[in-house]
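Quick one: structure below, then a few questions.
What you see is the complex with one protein chain gone and the rest in place.
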Amino acid sequence: MADTYTFDAKDLAEIKKITDKYPEKQAAVLPVLWYAQDKFGHTDSSVQQLVAGTLGVPEAHIRGVVSFYTQYYENPMGRNVLDVCTCLSCQVCGGYDMLHYIEEKLGIKAGETTPDGEFSLQSVECLGACGYAPMLQVTNDKFVNHLTREKVDKLIDDLRAGKQPEFESNPMPQHEKGS
Amino acid sequence: MPEIFIDNKRYEFEEPGKVLQFMLDNGLDLPFFCYHPSLSIPANCRQCMVKAGMPVYDREKGTFEIDENGERVIRFFPKLMTACSLDLADGMVVLTHHTDELVKQAQADNLEFILINHPLDCPICDQAGECPLQILTYKYGPEGSRFEHKKVHKPKAIQLGPRVILDAERCINCTRCVRFTDEISKTHQLTIISRGDKNYPMTAHGQIFDDPYSLNTVDICPVGALTSADFRFKARVWEMNQTPSIDISNGKGCSTWMWTRDNLVMRVTPRFNEAVNDHWMPDAGRLAYRRFNENRISKPQLRLDDAEQVRTSWNNAQLTLLEELEKISAGDILVIGSAHASVEDNYALRTFFSNKGVSEFRFLPHIIPGSGDGYLISDDQAPNTNGVRALGFQETDEKTLIKLIKSTKPKMIVILDDDLLGRTSLTPDHLSGAWTIVFGTNHDETTRTANLVVPVTTAAEHAASYVNVDGRIQRTVPAKETLYTNRRLNLEMSMGRLDHYGTKFDNWVTDANRVDCISAWEFFIRLEHDGDAPKWESSRQIMEEIAGLFSTFRQVSYDRMDEENGIQLKLEQDTEVKPA
Partner (left out) sequence: MNNDWKSYQPLLVPAIPDLHDISVYEKNNGYQALKKILSDAKTWNPANVINEVKTANIRGRGGAGFNAGLKWSFMPEPDGKPRYLACNGDESEPGTFKDRKIFEFNPHQFIEGAIIAAYAMQIEVIYVYIRGEYRPFVQKLQRAIDQAYEKGYLGKNILKSKFSVEMYTHMGAGAYICGEESSLMESLEGKRGYPRVKPPFPAQRGLWGRPTTINNIETLANVPLVMNHGADWYLAIGPSTHPGPVLYGISGHVNRPGVYEYPAGMNIMTLINEVAGGVRGGKKLKALIPGGSSTPPLRADMLEGVTMDSDSLRQAGSMMGTAGMVVLDEDTDMVELIWRISYFYDHESCGQCTPCRDGTGWLEKTLRKIKDGNGEMRDLDLLLAICYRMEGRTICALADAAAWPVRYSIDRFRDEFEKKCKKTVYAVA
């Protein structure tokens, strides 16, 4: 991979839109890091350098921010990152079982990436889907709820085939009853 | 006047402020780590917790509520407060560990927390002996720890930059270093990385912590997390003497401490001076300590004919100068003072040669435009440019000087401690027509060219004054002995534990560390065979004489400089010599 990371004119226009939202450029650090991570897949040292230079914010500050927030990938990750929640409701509803099942299935431990670079697996804290436990999030995006072994199998097959999961709506049970 | 009650004692305060700083100003003790008077207040170490409350005010009656004992009813804040961030308020009641068991317990608890992940490596830690964590743990900490798990492991011995080394495990996350680079040096080179108990200070990836003020973070680090790459493992704090001095490596003249052991300067650290450098100093000034120890000229050096310089006796050096003076007239002498030398030495030079009939005195300022930063690093490379100027030395640039030498062809050139050949386009050829005498501290190109070299003392060895770029006169105190000074006899010198109680078996025995040199003024008074030699007992006395002669230096004295941490001079005034 190229060791130079740059923002092109379109990126810079987007970043300008972001910085315009705030009275100070530094405030754009989080959204611009997101933007960079979407583009490059991670926020490693070169990306940090790029963001620092683009926003005119000290590089050390960027490193401090990146290392504080868990969703920024300081190191390149697998193409799909599976964040399995094991916290509280997910813990009591089988979150660890799912985590261990995926570990077995992928042959890696939480915190590792498969040798083919397809999957990274992480055990994460509460993702805010407690009523739909156990669940996981795919690469900081879609939630996959009510995990079962079958659902995990299908998800992994789909992801291998390049198919991202759909957004799952969880309506309020009151609405479903129509009462 | 507003009042505050601390441990049941009443204090008055005028200015708004914080409780911790007020207590420190009043000599009261309270433990703290993260607070620093010159930095912002994060209140993150939580060590300075106190119990605080306000009297209950009865709005209807317009008075304070009084209990049955006639005392004011105090409503205490529900939680302990950090004194560092607590505003002084009229009528406030503060209880510390002296009067409140909860506060005492809380301080011990907090230290227990700090220590659970702090390595117990004081015996091999450079900070030991001057470590706030060590000291405060002895004073306020728990007796032991109930922590029975593995401590959090973090990187050790990381070279953050050329001058600073990090041991992340020792860090207690006070963030003083980060705040220093954000708020004082403004290089923003440091940040805290990671989260929770895995936090530690770091630079950006691949970035070198080369902040020109980086060593200040070592000073303010309250533990041994940041240590000086240069000073590390060289000396224990308790083996050293600490002498107040000033930085002579540039024109700012930061107030410093000189730390000596066995008559070697081991390190230089900043000394608080509100008018000059606050708590800080540039790294360059600290590393300049080497010039006090290394490459020193010891014993006079004389060139016989065109041969190499040889060591000679002081007596011979003096006689040689007098002989050379006999041969020529005053008009043949070119006297060049030095912005690198003290007011006293320049004055002595001037006095001696005035007596010989010389009327023109010159000096070459040592200024590199653009090398300063407008803060504590000045363009001026010399500590005393304003001092020499105020003594009436004529400011001369190198071109003019070379022209002058070529046109007047002086038979004798006198250079006071300044490496003119090393730092200007002046060459040995320019000097070859004259007999040259150089007063120098360290071997350099100029001293190597001289016919006679007189070794003189450095700022580490003499009591002398310097006028900084802002016109502030400050003085040094001898920190290391020469062959002719003695710590026990010279009352100007500070004494450490080993000076008082040390024996031959201690460290203070290396005679080679005592340089065979004297102050320039002492050289002139020793020319006793000469009727023109001035008569002074001490540099203190010279300053008294200068104060009487020059309006710029009026009312300047060593005592006043000591009391007021230097004196601001008015440099605009005339600097003509007034008849005594």
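Note that the chains take the letters A and B in the order they are written out, and that residue 1 is the start of every chain.
The working rule: a contact is a pair of C-beta atoms (placed from the backbone, for glycine too) under 8 Å apart; a residue touches a chain by one contact, two chains touch by 3 or more.
Source: prediction; values computed, not measured.
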Touch partners, limited to displayed chains, of the chain removed from view: A, B
Contact partner of the left-out chain, one of A:S46, A:S89 or A:T114: A:S89
Contact with the hidden chain (one of B:M54, B:I116, B:I135 or B:I208): B:I116
Option from B:M23, B:M49, B:I74 or B:A533 whose C-beta touches the chain left out: B:M49
Touching residue (missing chain; options B:R10, B:R59 or B:R146): B:R146
In chain A, positions touching the absent partner: 21-24, 26-31, 33-34, 57, 61, 64-65, 68-72, 86-89, 91-93, 125-133, 137, 140-143, 167, 169-175, 178-179
Absent-chain interface as seen on chain B, which is shown: 41-47, 49, 78-80, 82, 85, 106, 109-110, 112-114, 116-117, 146-147, 149, 152, 172-173, 191-192, 194-199
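As a convention for this text, only the chains that are shown with their structure count from here on.
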Distance between chain centroids, defined by C-alpha means - chain A, chain B (Å): 52
Footprint of chain A on chain B - complex, ascending: 181, 188-195, 202-207
Chain A - residues contacting chain B, complex: 44-45, 48-49, 52, 58-64, 67-68
